[in-house]
Structures are given as C-alpha cells and as structure tokens.
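Once you've had a glance at the structure underneath, I'll fire off some questions.
Of the protein chains in this complex, all but one are displayed in their positions.
Our next item is chain A:
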Amino acid sequence: MKETKKTYWKGLEQLSNDPEFVKNADREFPELPSMISEDGNASRRDFLKMMGFSLAAASLAACEAPVRKAIPYVNKPVDINPSIPNYYASTFASGGDYASIVVKTREGRPIKIDGNKLSPINNGKVNAIVEASVLSLYDKERLTGPYLAGEKTDWASLDAEVKSKVAAAGNIKIVSNTVLSPSTLKALNLFSESIGGAEVIMYDPLSNYGIAKASESMYGQAVVPSYSFDKAKTIVSFGADFLGTWISPIEFAGQYAKTRKISKERPEMSRHYQFESNLSLTGANADYRSPIKASQSGLAVLALYNMLARKAGAATVSAPAVEVANLEKAANDLWASRGASLVVSGSNDPNVQTVIHAINELLGNNGATVDFSTPVNFRKGDDAKMNQFITDLNAGRVGAVIFHNCNPVYDHPRGAELAEGISKARFSLATNMTMDETASLVGALAPDHHFLEAWNDFEPKPGHYSLSQPTISPLFDTRQAQESLLVWAGETTNYYDFLRNNWETGLYTQVATLDSFQTFWDKSLYNGVLALEREGIPFAPIGDVTEAATAVARTYSADNSGAELIVYPKVAIGNGTFANNPWLQETPDPITKATWDNYLTVSQKWASDNGVTMIEENTRKASVTINGKKITVPILIQPGQAEGTFGLAVGYGRTKAGRVANGVGVNAYELLDASAGFVNFDITSGVTVEVTGDSYKIARTQTHQTFMARENVIQEATLSEYKQDASAGRYKPEIYKEGEFIKPSKISLWKGHQYSQHHWGLAIDMNSCIGCSACSVACQVENNVAVVGKEEVLNRREMAWIRIDRYYSSDAAADDLSGLEKASENPEVTFQPMMCQQCNNAPCETVCPVAATTHSSEGLNQMTYNRCIGTRYCANNCPYKVRRFNWFKYHDNTQFAGVNVAQNDDLGKMVLNPDVTVRVRGVMEKCSMCVQRIQAGKLEAKREKRKVKDGDINVACATACPTDALVFGDMNDPESRVSKLLKIEENSTSALKEVNEERAYHVLEEINVSPNVWYFTKIRNKDKNEA
C-alpha cells in the first residue's frame, strides 16, 4: 500500500504550533484539571484515589440519610439544658388524697414524680397512684377547650354564658371532692359572694364521714384526727386498710414501717391485729388476722370496748356476745401498751367510730397516737349534705350546679339519680379534665388544667402547707378552675397573683422571718412545703359512748346468716378517678395479683360448696343481686375471705373514662347505700350470690398462691425466736465436699469477679415490705416498661421488671406436695419483691450465644438490647424468672395503642424517659438496677471531682418505697447504708462479700448464682409459729 503523506490538522492552533495547544495536545479534555500531577509520578495513585472517591461518593449518594431535625433554641431558657433534668417541688391532690411531690422534667416535659423528702406527711414517699399520675397529663382524651351545650366554644363566650346564667338560676350548688387548698376555698368564696351565695358541697368517693361525724358527737368538732402509727406498740384495726387506701396510706405506711424494722440492736416491733372480712393489704401484713363478718364488726368493737372498760374499771355498755378470735388477746396487748397503742376502724358508720374514739380515750391514746388537735383535711366530705343535694336536685330545687373536678355520677351511690337530676337544674357546669360520666351530662364545660400545669396551694393539716407549680405550659386550651372562678367572680387578677397575694397577706405575716416576701415565696416554692408551729386545738370528750353503743348493738348482729358484700378500693385503682391510666390498670392488685378487672372475692369454703374452682386464670361468673340491683362479675377465690362475705372493688365499670378503662369491670358504687346518712361500704343484708354458667378469665400475674414450703425462697421466724437467735428461720444449705459440709458459695467453677470501684447491691427487708406496688409503678415510669394489656397478661407476658411475689401459707405438711398447693383458710401472707438479682455467677450470661448479656465491672448484669437476637435462653436459665421478652412490637403498633399509650401516641410518648431505650420487638429486657441513674450519679461526682457518696444514686423502686424496705448502695463503700445494714466486712473488692447480718439471705442460695440482692427474713410478732 502506498504510504500517504497527507496530514490532517486538528485546527489552526496545531498548524501554527501554538504553545498553549502544544501543552495540552495529549489531553482529551484540556479544560478539566489534570489527574496527573506535575511530576507525573503519582498518576496511578491519583487514579485509585479518584476511583475510590467516586465509588464512595456514588455509594453514599445511594444511601438515603434519615432526616433528623435538631432545632436549637433561639434563646435558651435559663434553666433548661438538654439532657439535664430539672426538679420542681409540687403537690398531688385528688379526691381527698394528698402527697407532696418532686417532679422531674426533661427538656420541659414532666416525666417522673417522686416524693418530696421535706414533707413531714409523706416523707419523700409516694404510692402507685401518685407515681402514675404523670401519665394522665399526656392523655389525648383530655378536653382540649371549653364546651357549651356540647359544642366547642371559646373562653370568652363561656364566661359570658356563665356570668349571665348562673346568678339568674338561683340556688347555686358547687359540688367538689375535699378541697385542701386555702386559696381555692377563698376563690370559691369570692365566686359565691359574687353571685349572691352558693353552697359548696364536698363529698369523697371513699368517704371517711363516719369518723368526722363521730368526732363531732364525741368532741364537738367534725374532724378526722391525725394518727401516729409509729408511736404504737399495739395496733388493732377493724377493717381499716391503712397501709393501702385508708385516709393517708403513704404517711401511715411510713409510720407503720418504723415499728416493723427490727435489728439486733432493737429487737422490738409493734404487734398488729386485724379484724376484717376481705383480705386487705393491711390485713396481709398483720401479725394476727381474724376474718370476721362485716355484720359482726360493730359488736366486735363493742366487745373490745367492754374488755378494756373492765380493765380500766369504767362502765361497760350492753352488747350482744360475739365470738371473735384473738379479740381477748388484742385487748390484753392494748391494755399492756396503753398510751402507746392504736385502734382504728374502716367503718363509715359514725356510731362504730364513736366507740373507736371511746376505746382510744380509754387507752389514753388521744394525744399520743391519735391527735385531734392536728386533724387532717384530706377527707372532709359530708355524706349527709351530698345526699340532701341529690334529693334537692332531683326535686328540681337546684337552680345551677357546678361540678368542680369531681365525678359523682360515677362515684356516688346515687349517681344514676344524679345523672337524671342534672338536666333539671337550669344551669350546669363542670371543670372536669375529661368528658367523664358527669362532664358528659352538663351544659357547660370549663376544663381545668392538669395539676402539673397549674398553680395551687394546699393545707393537708393545720399548719402544714404545700404548693404546686406548673412544670409544663398547658398542653391544651384549658384554664385553671380557680382562675375560672375568679373570672366569673369578676376578679381581674390571675390565680397566680391571687395565690401569691394570699400567702403575702396570710402566711407570710404568720412566720417569724426576716426574709422579704419574695425570698420567703421562693423558698417555699423551692421546698414545696411549709410547716408552721401551730397551737393545738384543745379537745376534751363531751359526748358519751352509751348512745352510740346502743345503736351499734341494734344495727349489728353476731349471727347473720345471709351473704354480705364488702365494697373496697384497690391499692392501684383507688376510687377510680385514674382508672384510665394503663399503668395502674396493669399494676397487679397486691393481694389477688389480678389486673384489668374487678371481681367478686369469695372464700375457699364457699367456692368448694358451690363447685367453683379456679385453675390458672379460668374462673366462672357469679350474678350478685343486692336489693333488686343485679350485676354479673367473675369470681376470684380469696384465701382469708371471711366466710359468708364477698368483696368487690370500686373504681371499675367506668363508661366514659376513656379508651383504657371503659368497659373494664363493673361499677360497685351503684350497689352502695347512702340512705342511713352516710355511704355504707358494707352491705350486710339483701345480698344473694349465684354462680352462673359463664366462664371467664381473670388476668393474674401470679397464679400459684403458696410457696410450697420452700425455705430457700421464703425464710421467716417469729419475734420470740428472733430474740433468742438472730438467725432464726434462716435456711442454711450446705454441700458435702471431701468429708465436710460447706457453704455453697465455697464451691464454684468461676474465678470470681473483682470490683475495684463500686459494687452495687440491694438489701430488701421482707419485714417492712408491705406489698403496696409503688416500686413496680415507679420502675415502669422510670424504665419505659411497656403495658401489654389484658390479653397479653392472660398469656402471662406482662413486662414488669420488678414484681412483688405474694405467697400464702398452707396448712399441709412439708412433704404433702399437692396439699401445699392449697392456701390456708386464713393464711399468713409474705411479700417478696423480685427483680433481677444481678448475680455474680449469672446463669443468663453464660448461655447467651451472642454475649448480649454481660457482667459489668461494678457487679451489674447488663443487657445490651442492640445485640440481643432473642433466643430467650437467658430467661429460661434464670432461676428467678425476672427476664422479660418483647413478644411483639409494643410501641408504634395499633394492636397495643389502646393500652400502651405511653409508647404509641405522640402525646403519650412525651412521658418516656429519654435516658432509657424503648425496646424493640424480639429482644430481652430486665431490671438494670437503673443503670442510667448510676451513670448520671457517677458523672455528676466526676464533674465535681469527688467520689460518689452514698445517697447520690438511688434506684427508682427504692426511691418510691414508702416503707424503705429496699435499700440500694455501694457494697464496696463501708459507709453506705447497704453495707451497714448487711454488716459487710470492710476492704473487700471481691464479688463475694462476707455478710455478717444474720437475717440476710440469698434466695436460692444453694445454687450459688451469688446474687447482689439480699433479703432479710420475715419476722412475725406472734407468740408461737401458727398460721
């Protein structure tokens, strides 16, 4: 081929050999920066870099990054630091219940309620209801604004309507539960005056009117006295559940526990007699408990009076004879400890309470354990006035009625009548927070703030004051009820100024202080409480017991053969106001361990006579007819129930409480009788109970009732045995090895951990644990524990990290295994809080295939949710069965939206503790010993460049416990309370601590899993070991 000489030019630049062109001649895209460095050496590397970058960039671009919005404060509020909690002192008061509290807020959201340690009344302690009340703030079913005639309106129109209608209506009644707040009372008065006089009627669903009425006849003043259980050596209670629900249970539980704490240095405890029909929480803690019929209780009280009168040489009263076990013994003990004893009764019958007053008078307890000079203001409701009001309302004599945060249509025995009567009033209004049974019937609704959004003051006892302050801006267009009253009264000041003003002109003038009012106010607000020295009101008996005794002898009988129904409140649900709170619904009743229901408690004998058996959760229904009213309720067989009596709890059968509580159980208030001038909770005549064919399932968290005589679980002794030998009742297993018997802890496959810094431990005193469940609700709030609902509790899948095991004693011999499964007719009861035991030789840790549960350097057994794959082997291998599995996705799941509100709707989620992960489906969880609190405490100490002090860190359960039964601390610190309680030998960093306290034991010591939780033997103040 002929070689061509032709040349083609790329352009004129090439032809002219332009220098710029020559430079870039070998580059295809000269306008792009060169990949080849100037010296040309690193080209391969550069290429790879570029490759790598492009690959990374391409793959990054392919991943869609989630959009997370973190919006900074434009102006940061002074007190609010992200992730740092703030605490505000405040007050819980509802339906006559009271607690001074400290509210923990995070980023402006209240998330946890603890007791206020400065309060002399509840001493930093709370109960289940107070703990759980924070969730009701975030209830999306709260009223979001005012209503008129069922239509949403604005506050201006509502105010105009009220101002124009109320005064014109004439005969105005304001109905409320006990109002503890002096400023509220003042606002009520102002309003009343502005409209030419309105009557304020106070009633309480759980009425203590009988005591006040008795005080009136005995001492001339209708008051409920203060009680000091801590000063009592002998306590006798006739059906008063003072540890669970009676008057001021948090206060009483704290006092009671002081008399039950026992040590070698102080081997004394009070002796507690309980005479009751239902097995109450208090009865479960009694040393001697006698089941009696409600119809006998009056006579038993009279008999006790007569026994004591004989000893005192006073006149006896005539009373029919009644056979009551242990009554004589109680009388002897009372007399022996007169002046330091206490007799109380839960009856609402004024005559019975008069005799009780007289008994305490005989024993010289007035002024010692019973204090009329400092009466309590909690439950001042007047049943007679309320009765009259309902009659008037129905007769059309009431012009206007205002319901101030109360729900009598539901919780008054004559609620149905009231419901009909409301329309007869020309004007009706309610300040209730939700569209409940009463609010749904009134013409106007002026919804109040939640108490965590509002200002207020309280006077629980004369001289004791406390404040509540808002911890969050109002979530909805609600208005504080007191402010509404002021507006309607034509006042122009807001309630905060009004309240401050009251304090400035009132309390401030009564305190001897050099502070300015501002300082005084700030201090009071900071402390939350204020105690003033008050002269006691002198009290002297003016009345006589004879008249009351005659009435009692007439109304009670020793041999009632008919069925009796005793209506009682449950510890967690109380009077039913907070029934819509799922935390409370799922808290098992301390005695029956049932959740999500009320039921008829029947005696074992009645059950066997009527062929009712309860296998696991399966039971049958009974139809109960009371003077023509008929209800159908499931049966629950209750050991300790007095024969011939039945129990039924109030607080259920709500129809308009909200999606959680509606339709749960039946309403027992309807069955009560208020015709005798007081609400009588004991129905002793006209009751028939029949078993129906319907079967039913009651969701109980514990279905086996006895501890099968297992000494490795429950160790107990009587006081006299303890006095002789501090280790009485202890079960000390020994293992045979090479010719000798040694403690199980001496043999181990494990090398043993060393904890050079902290060694966290928990000591639990079974003698002071009363079983009230405040701990388990506190844990639920603190640790975002899911609520699973009735169906899943029936499937035995409740998530509680701490449970309280309740065991009944059995009459059977220790080797009669089937006999041991049956509880005694009137059993001894033992409560045992059970949570992760944080074992040093943890069986769960070795079996996890992915090491999701591991041991910390401070003795904790840690659970890593992220790593968990959910084989459940750890839970199977846990001898204490405290591990809980997420069987379903409990959060953001419509299936659980109706019960697990704190993890499903946007509002409810505001209550979650941001320091604790909400667990996903398929992972295991369990008590972490509040590791988030431990971490926070350690960080705080580190920031302050010091060591962690005892008391810096406390777990949620121990913080809530009203009886201080749980003590948490560092077992490496010889000065910590827990070390001292356990008498730990000093200077040991070993996991295996030498504990010298004789009462302390490990549950299941023989398997040597070496827990960091210690239990103290249960000591009963009994003469001899008897059931």
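Assume a contact is a pair of C-beta atoms (placed from the backbone, for glycine too) under 8 Å apart; a residue touches a chain by one contact, two chains touch by 3 or more; residues count from 1.
Keep in mind that, in the parts below, contacts and distances are computed from a predicted model.
Candidate names were "Phosphate import ATP-binding protein PstB", "RNA polymerase subunit sigma-24", "Multidrug ABC transporter permease" or "Hydrogenase", and the UniProt protein name of the unshown chain is "Hydrogenase".
Of A:E616, A:D725 or A:E986, it is A:E616 that touches the chain left out of the display. Annotation: of A:T846, A:Q862 or A:Q932, A:T846 touches the absent chain (contact as defined above). Taking the complete complex into account, A:Q702 is the one of A:Q702, A:S727 or A:S824 that touches the chain left out. Per the touch definition above, the residue from A:F242, A:F539, A:Y652 or A:Y880 contacting the chain not shown is A:Y880.
From the options A:T871, A:T917 or A:S988, the residue with contact to the chain not on display is A:T871. Listed here are the chain A residues that touch the chain not shown: 616, 702-704, 706-708, 710, 712-713, 792, 795-798, 803, 805-807, 817-818, 832, 834, 843, 846-851, 867-873, 875-877, 879-881, 883-889, 920-924, 1003-1004, 1006-1007, 1009.
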